[in-house]
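Let me begin by presenting the structure, written as structure tokens, before commenting on it.
As you look at this complex, bear in mind that one protein chain is not there, while each of the others sits in place.
Going in written order, the chains are labelled A, B, C, D, E, F and G, and every chain counts its residues from 1.
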């Protein structure tokens, strides 16, 4: 049996939920594949994985996988995940969000989860658009592109999700694309294994809502664009900033070590039990 | 008549509202002074100034000044301000927020207003604590400090407000302290005059709620600390990162030019009128 | 961004260059299954097969046209958004190679054409 | 942070050093008013007057002890959180100086002691 | 060939809301996409810049609500539109608009709830939330169109009432009404009555922004007008400044409720259909009222004396209309796409006089004429 | 010298809520400071780590609500506490907890609203919001303590009901109750009945997370237990997966309401004080019930036959209790620190049988015994 | 048509079903002068196209806006044919795109390969829906050809008028042929008065 078939049997709710809901060629399915391969490599038990999502096309991922799965409210996935992780730190909690979900309505939870270094893995499916609701611009829609709420072209500057994550304090930040699907496996794997708040930004394509409005062609065309415009972190270092204009820098942007919230909280518990309350001091 | 007396007569609602509500020695009053001096220097008419605040000790500032004043909901001041500015771009809209207000509950609005480059001035009174509600830790409370919700000492990493503003895209970012009150005048003045989203982070002190719990002494003591720990941007450049540990870098961190949202939107209007809608294309 | 200080190279980044593997000498080293009930005819597998193994039928679905050329690289499989195509390598050696990948997974692998 | 690239020096930053102004030769060049109804006796004006002009009474309120030493620098005034102390310089020249400041306000001014 | 008439359109309910808003003078829209209300934002984004208005997509619904309040304070008529999940999020700032008396319009296109529910399926589950969703006591005006033309009319009306009473007005309709396309004839803009807030004419020194007046509504200055006043969500005195005095708070609370009460005759709108001789009265609103109307016609054909009270204004609840109906009808049927929300109000004002039947449906399907007919047969 | 008794404390209402929660097994609290609820967070932050629980101060109330739902799904009893503005913000996620049937407890310490209102002044303005604040139809359990000891008891009860019925429970009390200190005697933890959610015992393959049962409540697996199931805010089938089928949605909606209805006898708590022979009945709750009790005693001294129905459970509304009261009492007085919220419910179930008087106060002051006595005199 | 006449168009996203519904409704309402309501149904959220559009037309104001018993069902794929056939009146008309609908539930079904025609004749699959509108015009009496043409031309992108006019015509002609070959006396809706 091919490896992937084994993974399908092992991880997918394959007998009920497929074919899945996404449009033909949608990058979300590819990310789902990378996710299960990455999880498989980590060796974690299915019972110990909690997959949490927000609302959006990407938010439908949990339905398809045989973990503890949770589809929350729009933008709030990280808050639920924080509760899960702090309540039971044995669980490996992975959070999937769309760009709108994570950075528009959910932007605040994102930067705070990063700042606190909650031991979670955040995978952000950045397709530059609100896919689920039909193609409105998102905070990652580049300047000048079109969307159903930006028919005269978008005038807002885009957020760079990974860079925001770095500033907010994430200890692991990687960026990949769905085209570079194997890199994705490893980025996700590393983020999961990382102790602390790990972020993987995945450049995906929504050819149906975003591609169509911007005449970017089919899923294949948009994946070719990813292929042709990605540069690795190393390459990027050798390039001038003009050359980097419009390119996607892929690879690991940050990998550093900082104490996680849970460990710090263990110290709080110790101090609490020692009665070292300032209330009494 | 002393200059300040003139300013008091001109800008303060001096005949009804004073002495103000803040604790003796609170930095908020000093910031209020810097604000009216800065506004006076800009030469703007009082009728054209809108002062918007959120909720917190700092949020009470608007009550005291004779502008168009608006005291909104907690964390949302920038959203109200965005509406005001976009509805009437002749108004000079200045927003005052506390650290909790701007960066805890309001963090998302803050980064998005910066990203969109809405032509506003955001003044953030960073006293490292929730003053108004009685001394809980905020996202800027340093690791290891105490608060009424962190009696065993705070385990969270702090946000650097100015650095977050830079990453989010603010075109002007300055940091000052209440001790360096004249610098504050000029930072605020420059932020107001700046076209685009300007941020002034003011390191202030809350000796009553924060100082007391952390044995930092009186207002005077805490201002001395500001004096002794501030380094200018220039000095900071010459210092090693270890040396900068625990110091406050004051001065102008960013001053760059980018098109503002309103000007971009004017272009949208032009395109709309030309009928350049992609709906028809 | 202080990216320089904290970032780390994905190893094997140079592999982003086109596939340099020689065409396999023996025929049909792999077995390719296309599960039509799940396939949505997006064409991704066909477009990115580095060996031109796959083609599109008149309804838009992929089919195996040139199995002999297949190197078993698995790119069609992992880029399929619908888990509708699987590749089984019949050569033990390749399996092992892919196992190796598992041990050192950080590289940006062969990016196909 | 790309602070280096985009940041800009506040001019006159070096003025953060202690006040080097000579003690004025003539007495009582300024008039200091303390508006007790607003003053909250926080002590800031007293603590940071670079010339020791002010002192604290037994109830904690400030009073002018040594008016002659006052340079009219205005620090007490602008650091008072309660708009309770005002300084009027009687020397035309100083007023002008402060006007000048208005024209070029970016400096970090004299930080007192 | 017969030419299409100039102001005749095939139009969606959501689209008609936009047309109405624009005619009413709305020039600012801040929103966040959500099914089934997204079209309102999308069409606004196309049309507002054409008329020198402003559209902005905010980072969420909280921000959208904040922005429209800000825009209104700066003198621009403004609105947002959302659906249940977003409607839950606007509540805090909606309360601010009540407290600070800021005119603005909020559309809530109801989908199946609670929570994410089913985004594309209709419901009338937010009726009570529209009245009580924000904390603290506050008045509420909630209008419920049931045709596309009414989407237009009530959108205009919402702005007019909002301006006149200095209060947020909610346009509440279900997915069916929002998404359905009907042929409608739009009035010429000149034919539409547009009301603007009363602005102060006194000199700024005399201006008292929260003064009590005979109608309970104070003239409203806008930022930049030269009246520099204070606006806050705290309890405030007549000048707008925070107060802790119960003799100032009490009268204020009283006034913001009284101004609406005084406006009842104008605010409360309903349609009395075949009620004169009706023994059985249906009370319905939104798309369900359309099914009810059909059921009334069909039942009457079979000789059953049924009538329909169609509520156009949901809040303030139309006590007097119901009282009028139950003078004759001793049997009421209240069909709703919820577990019974307006029916509670009907029961409250009914005071045991008529028998109140409910038809409730919360499975994502609409209530059909047949379903209502069946109930009519059962009770008649 | 007389020694203080071991389990006797002078305790604030907010503090007693924490004590109750801890005894009930609460081990996770996520919150955001807000007057007058902050003490709950503060005390939790001190006590939870002492018992290996977790306190986290989130970035806002939305996040707090999300976090407690997450913690509960991971098997830890959890709560948050806030006041009006924050209560408005938790609404969306509160609806999620209803929909996904996640036990958790939310405290709302009511202050004067709407909007920022007066943070330090009491009110009872969020009673209707507690029932209807989130969008879509949903059940609600809302408990209203009026003494410090009851803060403890109802805190325990809130967790118990929440666990038993797999639903969020709201503890709703006013600033007076939250901040007042009373001498109370706490029971020993062993003496307190603590109910935990029923966990599945079937093998994972057989587990149906949203199965209908006789009581309408399905056993609840927790994440990590080996039952890998799906939780969503979308309408879902019995396995928890999204569905668009009305024949699945209908029964689900029905069940989540039915489970509460079946629990009425246990959920609905009230105190009948001197009602047997009462011609006049006061219906009150929270701190106002204390004034009402005093008024009853004083009035009885003057020979007026007055009684008090003190509502401990506000929602589901205690129809049967009111019906019992109006069998004798034909005059009702409903004093509330709002414009009339519970009185609407009283009117609804009263069906015209008794005369309903209201006393409403929204100026930040409490309703005094004198005020109620005066009304008793007026109506007797 | 004092009474309601109910039409349903079913298909998969991308087939232009909603546009067809709108054009049909505009033809009937704006040009034909009828009262008309068009509704549609969506999938999970508004992603991709909808699968179904209903058009209810009447001489009187329309109350209940959704189709209850269909007078006409156009099924552009097998799924919608299977799903909606049960809603068709006994004497209702079933039109299918035989490119995709290979199993018809009744021998009275009118089978036309709209997509195939579009592909082969116009090299643009996208016009299949316009072809189907031509067929509907011909197969029913609810709308005149002129009005339908006007409605189509008012909605299609500029520059594609000729293509769409030809497609519409192709639909009319093909339908006529099928009609004749079926001697389809039984597919005329009874109560409908032809508009002129």
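In this section, a residue touches a chain if its C-beta (ideal position, glycine included) is under 8 Å from a C-beta of that chain, and two chains touch if they have at least 3 such contacts.
Since the model is a prediction, treat every value here as computed from it, not as a measurement.
Q: Out of B:68, B:82 or B:133, which residue would touch the omitted chain in the full complex?
A: That would be B:133, which touches the missing chain.
Q: Which of these, F:293, F:348, F:361 or F:375, touches the one chain of the complex that we don't see?
A: Checking the options F:293, F:348, F:361 or F:375, the one contacting the hidden chain is F:293.
Q: Which of these, E:119, E:242 or E:335, touches the one chain of the complex that we don't see?
A: E:242
Q: What does the interface between subunit F and the hidden chain look like in terms of residue numbers?
A: Residues of subunit F in touch with the missing chain: 1-2, 4-5, 8-10, 35-36, 38, 118-120, 176, 179-183, 287, 290-291, 293-294, 297, 366, 368-370.
Assume only the chains that are shown with their structure count from here on.
Q: List every chain that touches both subunit C and subunit F.
A: The common neighbours are A.
Q: Farthest chain from subunit D, comparing Cα centres?
A: Centroid comparison gives G as the farthest chain from subunit D.
Q: Quote the value, from 0 to 180 degrees and to the nearest 5, of the angle by which the CA atoms of subunit A must be rotated to coincide with those of subunit B.
A: The best-fit rotation has an angle of 180 degrees.
Q: Between A-C and A-E, name the chain pair that shares the greater number of C-beta pairs in contact.
A: Pair with the higher count of C-beta contacts: A-C.
Q: What is the distance, in whole Å, between the centres of subunit E and subunit F, each centre taken as the mean of its C-alpha atoms?
A: A distance of 30 Å separates the two centres.
Q: On a C-alpha centroid basis, what's the spacing between subunit D and subunit G, in Å?
A: Inter-chain centre distance comes to 83 Å.
Q: Nearest whole angstrom, what separates the Cα centre of subunit B from the Cα centre of subunit G?
A: That gives a centre separation of 61 Å.
Q: Any chance you could list the residues of subunit G touching two or more other chains?
A: In subunit G, the residues touching two or more other chains are 43-46.
Q: For subunit D, give me the residues that contact two or more of the other chains.
A: Within subunit D, residues 1-2 contact more than one other chain.
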